[in-house]
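Right after this comes subunit A.
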Amino acid sequence: MIERKGAWRRRRILAGMMTGAAALAAPSILRAAPSGKPVRVGGTLSLTGFLAQTAAIHKIAAEIMVDEINGRNGFLGRPVEYVLLDDQSKPEVARSLYEKLITVDKVDLIQGPYATAPILAAMGVAQRYGKVMIQSSMGIPKLQTYDRAFPATPFGPEPEKTYPNVILDAMASLPNPPKTIVVLSSKFPSAQFMAQGMRDQAEKRGVKVTLYLEYESGNRDFGAIAARVKEANADFLWVGSLGLESNQLLEALHKLDYKPKNHFHLYPAPGPLALSPDGDKALCSTFLEPSEPFLSRPGVRRIAGEFKERATKANLPYAIIDAQAAGMVSEWQILEAAVNGANSLDDKAIADWLKKHRVETIYGSLRFDGPYNHGGAAQLIKQVQDKEWKVVWPKEFAAPGVSLLGA
Partner candidate 1 sequence: MADLLAVTGLRAGYGRAVVLSDVTFRLEAGEAMAVLGRNGVGKTTLIDSIVGVTRRFDGSITLAGRELAPLSPEERAGLGLGWVPQERNIFRSLTVEENLTAVARPGAWTVDRIYGVFPRLKERRGNMGGALSGGEQQMLAIGRALATNPRLLLLDEPTEGLAPIIVEELLSALVRLLRAEGMAALIVEQHAHKILPITRRALILERGRIVHQGASAELLADASLLERFLGVTRR
Partner candidate 2 sequence: MPSATLLGQALISGVLAGGMYGLLAMGLSLSWGLLRLVNLSHFALAFLSAYIVYELGTKYGVAPWWSAAMVVPVMFGVGAAQYWLFDRFHVNELASLLITFSFAVIVEAGIQIYWTADYRRFETHYSTLSFKVGPFFVPVLELVLCVVASVLAWGTWMWLRKTYVGKGLRAAAEDADIAAAYGVDHRKLAYLLSGIGAAYAGIAGTFIALIATLAPAQIWAWLGVVFAVVIIGRLGNPLGALLAGMLIGASESLAMAVLSPAWAPVVSFSVLIVILLWDPEWL
């Protein structure tokens, strides 16, 4: 433990030195510590309510990024202040809080909330005031119709097609590719959207959908659903789950003495699923994992270390940076790059700059010139192996010696 901490410290010193070196090479204005009146960036997160689990992760990621940015040059030499409010996981609260942030608090810039519904609510307000809004978690890109809204996560413009195909490609690479699939989904809009895409693409590729079921989000008892899944007994179980629904379903299946063959989970709570005795070989989408080759991207190792420290301190049970936290990191990286690139806090100038430039983020190089301001899709697939998430697909992103395991 001490040794690892030491290693982290060495890396951080190293990283610090490298940042210092980069700063020395940069124009002199970048070198000065930010000063003057702070640039206020307003946003909400669902600090309470049913989305609060993920908001805790986002909050830490955002705070790390604000510190990082202030450790560099701030925004145009001015320190950055994050004005964070709690939208209670309610779109209507998000809407009025963004209204307040823009008109009462008079923030300079805004940052998007989390999850499709609050994002849509906030986007309406942003549009009314012409504010640039960067968000990381709107799973239905075609709903992002505002031309100054930008995605920080590389879903691509049509994830309902690209997403299932990445999964089906991965499945097709197995020695015994699945011939039948059960698609099960929460009625949560973004999950339902993906589930329907999965069903359509599976049928198109000749994988028979033997059961398609939707359950209410917040479903308490998975006993009967598990009984149906067991009876259908397909080669592949695709679950459009949120949070701990996957754990609940797998436990319910376990109680029926049934182990799904290949199983995929859409938006599970990553920690509990990896640690669950029933989570073995569970599949999930991702854009980033705290492993190679991702850690070699600039700054990632440092941010991951910082995240681990702060998340542990905040008593989060799963203190490793993942795609959730990375989305928030990416949001701030994009905003920082755009403000400094446009050399302006003006929303129009920032939006124009983003449409013409790529930004290097924790997710790699992102562009915003496609439909709905999306660039290319970059979904990856990870799998629980030995109680840890490992990227297994596409093969070039898998760590050495790691590969997709079939049932």
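Quick note on selection: all candidates are chains of the complex that A comes from, given by their letters.
The rule we apply is simple: a residue touches a chain if its C-beta (ideal position, glycine included) is under 8 Å from a C-beta of that chain, and two chains touch if they have at least 3 such contacts; residues count from 1.
Remember, predicted model here, so these are calculated numbers, not experimental data.
Novice: Which candidate touches subunit A in this complex: 1 or 2?
Specialist: Candidate in contact with subunit A: 2, the rest do not touch it.
Novice: Going by the contact rule at the top, pick out the subunit A residues touching candidate 2 in the complex.
Specialist: Going through subunit A, the ones touching candidate 2 are 47-50, 52-53, 55-56, 89, 187, 213-216, 218-221, 223-228, 231, 243-244, 247-248, 251-252, 254-257, 269, 271-272, 275-278, 314-318.
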